[in-house]
Every structure is written in C-alpha cells, then in structure tokens.
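Here's the structure we're looking at; comments come further down.
One chain of protein is taken out of this complex; the other chains stay put.
First chain written, first letter: the chains are A and B, and each begins at residue 1.
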Amino acid sequence: MDWLFLAEVSLAGIGSGGLYALTGLAFVLIYKATRVVNLAIGEILMLGGYVFFGFAAGMALPHWLAALLTLAVAGLFGAAVERTLIRPMLGESPISVFMLTIGLGSVLVGTVELIWGANPLMLPDYMPTTPLFLGEAYVSAKVATAFAVAAVVVAGFLLLFRFWRGGVALRATAGDQAAAYSMGINVPRVFSLAWVIACVTAAGSGMLVGAIGGISPTMGVFGLSVLVVVIVGGLDSVLGALVAGLFIGLLEALAGAYLGGEFKMLATFTLLVAVLLVRPYGLFGTHEIERL
Amino acid sequence: MFKLSRRTVLGAALAAGLAASAALPQARAADDIVLGGSIPLTGVFAFAGEGIHAGIQDWVKMVNEQGGIEGRMLRYVPEDTAYKVDASVAAFNKITGQHKVTLYYGDSTAFAKTIDPELERHGGILMAGASFATELNDPGTYPLQFMAGPDYTEMFGILLEYIAQEKAGAKVAFVHSDTEFGRDPIATSSERAKALGLEVVETIVTPPGSVDVSTEVLKLRRARPDYTIFHGYILAPIPEFINQARQMGMETKFMGTFWSMDNSIVMKMGAAADGFMGVMPYRYYYDTEDAPMLEKIRAMRPEYQSTAYIQGMLTAMLMTEAVKRTLADGKELTGANMKAALNSLKDFDTGGLIGVPVSIPGNSIPVGRIYRADMGQQKMVPVSDWINLTRTGG
Partner (left out) sequence: MRIGAAKQTYAADEALFDTTVQRAWLVGLFALLAVFPFVAGPYWIYMACLVAINIASATGLNILTGYTGLVSLGQAAFMGVGAYTVAWLEINLGTPFLLNLVAGGLTASLAGLVVGVPSLRVKGLYLAIATIAASVILHFVFSHWTSVTGGVSGLTMPPASIFGIVLDQPRTLYWLIVPVTVLMVFGAANLFRTRIGRAFIAIRDRDISAEVLGIRLLRYKLLSFALSSFYAGVAGGLWAYFFRVITPESFPLVMSIFFLAAIIVGGMGSILGAVLGAAFMTMVPEALKLAVGWLSPWLPDAVALLSPVRTIVFGALIVLFLIFEPQGLAEVWRRIRRFFHLWPFKT
C-alpha cells in the first residue's frame, strides 16, 4: 500500500469534490425554493466558463473585472430564465419542468457553439500554478485554489441563509409557501432570487472548472456528476449537497486511481442506485409523506 | 425525368451548402467521376472536416484545370454529417442514390465498418477516410477501402521505433481515452514495445470528455516513464496533463498521434507543451524541404492549412491515381480494379506531401516522421528521418 499515493489521490478527489459541492448547492437552492429540478445546471456552468472567456480573452479585460461581469451576466440570465420560462410553468407537473430545463440546456449548448465554436478552448491562466505540497503530498495549485474559493463561497452562503433577510425568506418559502405568503413574503420574488443566486453560483463554479480543465460545449457533463451528488445527498438538503459533493469527488478519484478512468462513472452511479434503494430520498433529503 | 433528377441533384448539393463552389453546373458531363463524401463539417470533429473538405476541393480543382483524368472531369459531392454514424450513412445513401459514385470519403471508423458490406455489394466504389483504425487495415475484411497514412498501431510503431533508437530500454506510458478511437492501438502496441525492448510501465484510461485529470497525473508520476504517448484525444485533456506533470517536476517526454498533431492544435497547448512530439505521416504546410505540391498549396492558399487539409488532398490524390491507372489499363472502374491499381503503386511520388516515395502494399501507408513542437517558432520541426515500417520489417 502506497500511503503517499493514497493521500495525494484523496486530496485531489476532495479538491474536485469542493466544486461538486458548490454546484450541487446551486442545484439544491433552486429545488428547495421552487421545486424545480434544474437539469440545465451543467450547461449554466458551461455558460459561465464561456462568458468569462469572452470577457477575459475576447475583450481582454482584467481578470477580476471579467469575473465580476460574468457573475452579473449569470445573475441576469437566471432572472430572465425564471421570468420567461419557469414562471409560466408553475403548477405544471414536475416532469414537464424537468424536461423544460433539458431543453434549455440544449439551447445553451447550441448557442455557445454558435458563438465560440465547438472546439475546446483554454481559459486565460488566472490561478497560481506553483505546486503546493501538504507534507510530502502534491496538490495541484489550481485544484487547491478552486477548493478554497468553493469553501469560502459555501461558508458565505450558509451565513447568508442564517442571517440575511433574503436568506430567511428563502428558507421560509422552502418550508411552506402558503405560510410564507401570509407572513408578507413576496414569494415570486423569492423564486427569482433563488434562480439568480443559483445561476451566479453555477457560473462561478464554471469559471473554476474551466480554469482547471479548459472549456468546451460538452463540459455540461459535469452536471451529470452534480446530479449524482444532489440525489445521493437528497434533493432538498444543503448539508447533503456538501457532504455528498466531497464524498463523490473522493469516490471518483479513488475509482479512477485504483480501478481505472473508465470506472469513475460506474462507481458514482452504482453508489447512486445503492443509496436510492436504501434511502429513496437521498441521505439527508426530506421524506415526504403522501396523502390523498 | 432527367430534368427532375437534375433539379434534385442541385437541391441536394445546395443542401450541403456548397452550391457556390461544387454544384454549379460547370461542365457536368455524364462521364464525370464522382467523389462523394461524408464530411464532418460540423460537430466535434469539425476542425478536421473543414481541412479535409478544403483539401479535397483544391485537389479536384487542380485535376480539372489540367483536363481531368483521361479527359473525364472529377466532381466532388460532399454532405455534412456532424460526425454521426447515422447521418453519415444517410449521406452515403443520398449521394449514391443521386449520382454514379466512384470514389467515397468516409468520416469515421464506425461509418467505415457500417458501410463496408454495402460497398462490397455495390462494387463500384473505392473508399478512404478520416479513420486510421487498425481494424480497417485488413485487405481481407475491407477489400475496397484504404487509408492515406499509417494505421494507429503503425503510428505507435513509428513512435516506439524512434524511442528505441533514442533511448534503449526506455520506460513508456500510454494515456488513452475510453473510446473506440482511444483503445484502438493499445493492446497491440504493448507487445510491440516489448519486442523493441521497451518497458510499458503504465496504461492510463480517461473517461471520454473528462476534464479533471489530477488523479491520472498522480498515477503517471508514480510510474516515472521516460516517454508518455497520448492517443484518442484531439486537444483536451492533454494540456492540463502536461501542465500538471511539469508542475510536479516530471521529466517525461510527451508524444501524440496524428489527430492531435496539427500545428494549430499543438500551439494551443501552451508554453508547457514545448518539446511535445508526435508522429506525422505528412509534411507541414510551412515545410521548406523540396516539395512541389506544398508550393502549389501555398500559392493557392497563402494562410496556414491544417494537416487535415493535407490528409484530404493526399487521399484524393491517391484515389485519382488509382482511377488513372485503372483507366490506363483499359479496365472497368470497379472498386476491386481501382484497389488493385492502388496496390500496384511502387515508390509513388506524392509531390512531397509525404517526404519519401510511397507504396501501398495493403490498406495503409506505414510511413511517418517524428516532429517536435518549438514554441519559440510556433512550429513543429522534424527531429527524425522518415521511418518506414515496411522497410524496417515492422
């Protein structure tokens, strides 16, 4: 047993798990507030990467400005999607809305290909590249940076949910829409807010993912892993997304290192099936009791 | 009836979006030799498709300007496939349904395999394409197809040959994608490496479309290979792999195969890829060694043309040569006759597209050369002589 190798692989896995957790959070946010399963999350992440590329490489803006503008664009995008596509679908079956987001994802992929082409691109280097050593174990500087950013953002979110008025409104709406209405909370506004925050978060993780592996119209498959994360964690559990995110990242890394790259997807999806069989609502999800 | 079919022909050509260049009725005689093509002008393989398309187009123009083949004009009828097998088959059916096709360019391994029974049934078509799959390099199973270069196993063979010359007993690692394309040469090449006295210390598989390769790089670092060969990728995730490996201070030399070796692709890998090597069966556009065809290309197109362009042009050139020889022998233009004519090529001069005279004993041309990326010049420079596997007994 090569302990150093195990340590390095685990660190790499937890590093990418941080990004899963962050994107999973965006997913859970929308689901909690609006009960919409947003399968376009991977594509929104991709859009974030490309918009950043457009600002930073295409228009040659400074990186911090490009990042801020990307987040702003993503926010506007979230608001627009919520108003034009999701709002008319309120009250429809969750399956219809779920398909709607698949359609949206396809439109996004096509649009990105139309503007930037189908070939993979590299984001300009904005992250440190000097390698990092924890003890003797090597950690990729980019992955470490991405993990740190993800951790800070997630911590920020947890604080916002706890103490910010908007965060409290979000939690109230998630808990009981009718009650939230009667307490004077503007529920449609909360829906918009959830989409805006989620899209900003997804675009942010898109910039991080893109910095590590480059951007391409197919990078939306990242969303597939995120899907596993949120289902394993439970669709409506923030804690679940965080724990499952790290865990899935670790699992993928270990499967990739000890079994081979082709086993990564198999391992995560097998875990998904196993979890669903034991706990159909995910590890931390709420078990809804159905009544006639 | 003739009028109607002519209109549909025009419609189809228009549909391919190539009306301006290919389909306008310029001297379209009934005895035109039709080169049909399933060309991936869009989709994941579009960068290659565009090059191939331009290369074939230019070659057809050159042939026709010199009066065609034995007085018969060459006509190119392409259709976009988006690199999907079913679209490719549909394109084949459409083109062969509307024209008397003699030559065909196919876009993928799966297409070549799918269409093969149909080719043999049809009997009048010689086909080549963008796939260098080892499986296709078998004249017994695929009698009416060929490839304008070495197959993937032969590409690996050329790389390994070079490695064995440079450093006897070197340690080699293979990194490939988990696709048909990626897996193609791996098993056979491990044996080949052993025969050359090289040690394959690690074989790493990456899932298709994966971007995060940190764990794979860690594995590679453990293996400490002298040479690492990538296969089954075009660009991603090679750059990230190289970057991370360099950050870890790894000294291994990275290598690639044909489709990731175009100048524009390698230059996208960034500064860390300086010294990236790979096998290339053709010369690059800017090569200054004596090559009349390259000069013609540069006169026609002043800007850089990809290696896919050269591939397309060479494929069309070999097809034309096969037709020419068949007609010269007074034989009928059947697939088998054309293939026999192609196999009769001995030390054929490609006008410098390939640096040495070539022969096609079977379905492939097992010739190639090692080029190395020089980021300072932004060019690929040759580091070896032409390696011919038939001569060295490979």
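Simple rule for what comes next: contacts are C-beta pairs under 8 Å (C-beta built on N, C-alpha and C of every residue); 3 or more make two chains touch, one makes a residue touch a chain.
All values derive from a computational prediction rather than experimental measurement.
Taking the complete complex into account, B:G97 is the one of B:G97, B:G169 or B:G275 that touches the chain left out.
Residues of subunit A that touch the chain left out of the display are 37, 85, 88-89, 92, 94-96, 98-100, 102-114, 118, 224, 227-228, 231, 235, 262, 265-266, 269-270, 272-273, 276-277, 280-282, 290, 292.
Contact between subunit B and the unshown chain involves residues 8, 11, 14-20, 41-43, 46, 50, 80, 82, 85-86, 89-90, 93-94, 96-98, 109-110, 113-114, 116-118, 121, 135, 178-180, 182-184.
One rule holds in what follows: only the chains that are shown with their structure count from here on.
One inter-chain figure worth recording: subunit A and subunit B are separated by 39 Å, centre to centre, where each centre is the mean of the chain's CA atoms. Only residues 2, 5, 8-9, 12-13, 15-16, 117-120, 122, 129-131, 138, 140-141, 143, 209, 212-214, 216, 218-219, 221-222, 253, 256-257, 260-262, 264-265 of subunit A touch subunit B when the two sit together in their complex.
Residues of subunit B that touch subunit A in their complex: 42-44, 46-47, 178, 204-207, 209-219, 221-222, 234-237, 239-240, 243-244, 247-249, 268, 270.
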